[in-house]
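Every protein chain of the complex appears in place save one, which is left out.
Residue numbering begins at 1 within each chain, and the chains themselves are lettered A, B and C in the order written.
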Amino acid sequence: MTTVSVSIDGRQLDVPYDARVLDIAREQGITIPTMCEHEHLKPYGVCRVCLVEMRQGRRKKLVPACVYTFREPVEIFTDSEWVRETRKWILAFMLARSPREKSNSGHGGGARRGRAARQAQGNRRGQP
Amino acid sequence: MSAAETFCRTKVDTFIETHGAAPSALIQVLQDVQEEYRYLPADALVYVSERLRVPLAQTYNVATFYNAFSLNPIGKRHISVCMGTACHVRGSSMILDNLSTRLNLKPGETSADGEYTLDTVNCLGACSLAPVVVINDAVHGKTSSGKAKKLLEKSAKKKSAGDKPS
Amino acid sequence: MTVKRLTSPEDLAAWRGRIGPPYKQDRVTFVVSNGTCGQAAGSMDVLYDVHEAIEKLGAVELADIRATGCHGFCAIEPLILVQPAGVLYPKVKSDDVRAIVEASLRGEVLEKKVYKDTDGARYARESELPYYRKQNLMISGPSRWVDPLDIETYVAGGGYDSLVKAFAMGGQAVIDEAKAAGLRGRGGGGFLAARKWQSVRDAHGEPKYLLCNADEGDPGAYMDRALLEGNPHLVIEGMIIAAHAIGATQGYVYVRHEYPVAVKNLTAAIKQAREADLLGKNILGSGHDFDINVSRGGGAFVCGESTALMASIEGKPGEPRPKYVHTAESGLWGKPSNLNNVETFANVPWIVANGAASYAKIGTDTSKGTKIFSLVGKVNHTGLIEVPMGTTLREIVEDIGGGVPDGRSFKAVQTGGPSGGCLPADRLDMPVGFDKLWDAGTIMGSGGMIVMDDHNCMVDIAR
Partner (left out) sequence: MEESCGKCTPCREGVRHLYDILTDISGGRGREGDVELLESMSRAIMDGSICGLGQTAPVPLLSTIRYFRDEFDAHIRDKKCPAGVCKELVTYWIVEEKCPGCSLCLRVCPTDSIIGSKKVAHKILTENCIHCGACEDVCKFGAVVHG
C-alpha cells in the first residue's frame, strides 16, 4: 500500500495514497468545517466551506478538503489567514441568502444584501 | 398525431432515429423538438424521456439548464437583442429598454396574444455589425434605439414566423 | 459533384489533378463572402444579383460564382472579390452589381467602386488593403477562396496533403513536431497542445476521444465560427491528424447553439469527407479509423469549460467537475479524452506541412505562431484579424483597426472576453501573447478585442 509523505498544519505524516485530506485531518484531531459533506453521500465539493490551503513548492491554491486527495507530497494548512478570509466570505454569501436577513427586501435589496454579507462576515470574525 | 398530444410521435421518432435512442442523445433530440415546435411541449418531454430511458427529472434538468430550450411557446416573432460586450459597448442595452417599453414585455416574456417574444442573448458572433437584433432568423446589424420602431413595424408586416428574410 | 472514394495517398493526388487549380485561369470567378455576418449584411442578395447579371449578359460560359466564408474584413461586407484578378469591391449595393460584373468580364476595374480607406486613398486589389498589410493569414487565408460546401476547392489548394504526410511520419513524430513548434491552446488556456496529446496517447483505456471545443461563449469573439463556416475541412484535417497521433477513433465537435450556419457547413463537410473515405475506416489505406460527430450545444457559456462540455455531450447539464482527475485519463464517459479549440486544430496542418522550425520563427519566445483576434466595438475596421504573436495592441487598434470612429477618443480595450480585463490607452504598446497580458491584469483568452471610447462608462461595462 503506497504512502505519500505530506504535512498538515506542520505535522509530517505518511498517509496512504489517494487518502482524503478531510479524513486525515479528522484522524489528527484537526476540525475542518464542512457543509455539503456527509458520510452517506459521495463527496461533491460544492459548498466550498472546507477549503484549505495546499502548497507544493512555489504553487499554492485553495482545495476542498472533502474531495482533494493526497497523491503527491504537499503541505496542507487548514487555518491560514487566506483560508479564514475566504471561508468567512463563503459563509457570508450563504448567510446573505438566509431569510432573516431583514435588509434584503425592496429595490436596493440586492446591494444591501451585499452589505448584509459584509456584516455577516464581520460578526463571524470570532468563530472559524 | 393523437388528439390529446400536442406533438407528432412519428416526427419525434425520426429525431430519435437520427441521434440514437440513448441517454446521451437527449440534448440533440430536444434541439430538434425545439426547432420543430419552437418550444418543448410537456408531453413530448415525457415521451422522449421514456424512449431514451432517461428519468423525467433529468430531462427537465436539461430542459431548464440550457437557454436554447423554452418550456412555453415562443411568440410568432422572436426578437432577441444581443447583450454581448461588443453590442453592449455600442448601446444594445438602450435598444432593449426601447423595445421592452414598446412591447410592454420584460426580457424572456411572451406577449399574451403569442405574437411577440422579447429575449436577450449573450453573443451571436456577428459582433462586427454590433449592435445586433435578431427577429426569428433574420439578423439585423448596426441597429440603434432610434431604429427600434421601424424594426418592429417591418417585422409586423411579415406574415408568420417561418418567413425567410427578403 | 460526385466525390471520388480514396483508398491511398496516390488517389488523393490523382483527384487533385482532375480538379485543377483553385481558380480557372481562363474564366472570371466572382467570390462573395457569405458567412453569418456577410449574410446579415446582405450577401445573399448580392449572390442573387451577380447570378442574374451573368445570365442577362449571356456570360454563363465565362464566369463562375463562389460563396465563401468570412474573409475577415466584416466592416466592408457585402463584398465582391473578382478572381483571379484579385480586385475587391466593398459594401456592394445591388444596383452596382451589374456594372461590376460587366467591367470585370472585360477585365477592367471600376475605379469609383473600389475600396477607399479612411485617409481617402483607393486600393483596387484585396492584397493591397492596409487592413491586411500587418496581418499574416497563414491559417485564415484559405477561407477567402475555399467554398465550404465543396471539398474539391479545399483539395485543389493542397488540402489533406498534411494528413498524408502525418500518416507517413507516424503519431509520435507528429506530437514531437507540435512540441517543437510550441503550439499552445488557442481557446484561452494556452496549454502546450503536445503535452495534452502525449498524456492521452500514453493513457490506457479504449476508446479514446478527440473533442473540438467550438462553444466559443466569449462575447465579442467569433473566429472559431469564421473558421468552421469558411474552411471546415481545415479543422477536420487537423482533427484527423491529432486523432491519429493520440490513437483516438471517435471525435466530437461541440458547436454553439447560436451558430446554425457553422453547424450546416461543418455537417456538409463531414459528409463529403466520409464519402471520400477521409473519415471512417482505414483512412487513405493507413489502417487508422476515425469519425467525427457534431454535438450542438444548448446555449450555456459554462460549457466552454472542458469537463462541463463533456457533461453536455453526455446529455447532462453542463456542470464542471474538479480537475484533480485529469480528463486525459478519464474524460468523456470516463475514457481518455483530449480537448482542443477549433483554432488550435486549424494550426496543425500548417505545422505538419511546413515543419516546426518555420512555425517557431513566427511570434515571440513563449507564444509561437499567429492568433486570430476579433476586433470589435468602437473601432472603424471591425472584423477578424490574424497577426503574429507579439504584435502590439496599438498596431492592432490603430494601424489595422483604423482607430476610433466619429472623432471620439480611445478609452480602453477589453481582451479575453468575460475573463479578460480592460487596458487603458497607456498600455497600448503591450504585445499580444499568452504571458505578457497576464501581468497587466488581463488575458489573451480566445481573442476577443473590444474597443471602447470616451462615451463608454467603465462601471457600466464592469456590471
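Structural remarks
To be clear about the criterion, contacts are C-beta pairs under 8 Å (C-beta built on N, C-alpha and C of every residue); 3 or more make two chains touch, one makes a residue touch a chain.
Treat the numbers as computed from the prediction; the structure is a model and nothing was measured.
For the chain that does not appear, the touching partners among the shown chains are A, B, C.
Although one chain is not drawn, the whole complex shows that of C:Thr29, C:Thr68, C:Gln272 or C:Thr307 it is C:Thr307 that touches it. Within the set C:Ala67, C:Leu137 or C:Leu423, the residue that contacts the chain not displayed is C:Leu423. When you scan B:Lys11, B:Arg38, B:Arg51 or B:Arg102 for touch with the missing chain, the hit is B:Arg102. Counting the whole complex, the residues of subunit B in touch with the unshown chain are 65, 67, 91, 94-95, 97-98, 101-102, 122, 144-149. Seen from subunit C, the chain kept out of the figure touches residues 217, 300-302, 305, 307-308, 317-320, 322, 412, 414, 416, 418-424, 427, 441-443, 454-463. Contact between subunit A and the absent chain runs through residues 45-49, 51, 61-62, 82, 85-86, 89-90, 93-94, 96-97, 108-111, 113-115, 117-118.
In this text, only the chains that are shown with their structure count from here on.
The pair with more inter-chain C-beta contacts, choosing from A-C and B-C, is B-C.
Chain centres here are Cα means. That of subunit A falls 41 Å from that of subunit B. Subunit C has its Cα centroid 42 Å from the Cα centroid of subunit A.
Averaged Cα coordinates give subunit B a centre that lies 27 Å from the centre of subunit C. The set of subunit B residues touching two or more other chains is empty. Those residues of subunit C that touch subunit B in the complex are listed here as 36-37, 39-41, 44, 74-75, 77, 216-222, 225, 256-260, 295-301, 312-318, 374, 376-378, 382-383, 414, 417-418, 448, 450-452, 456, 461. Here subunit C touches subunit A in the complex through residues 322, 324, going by the rule given at the top. Here subunit B touches subunit C in the complex through residues 23-28, 30-31, 54, 58, 61-62, 65-69, 83-90, 121-130, 132, 137, 139-141, 165, going by the rule given at the top.
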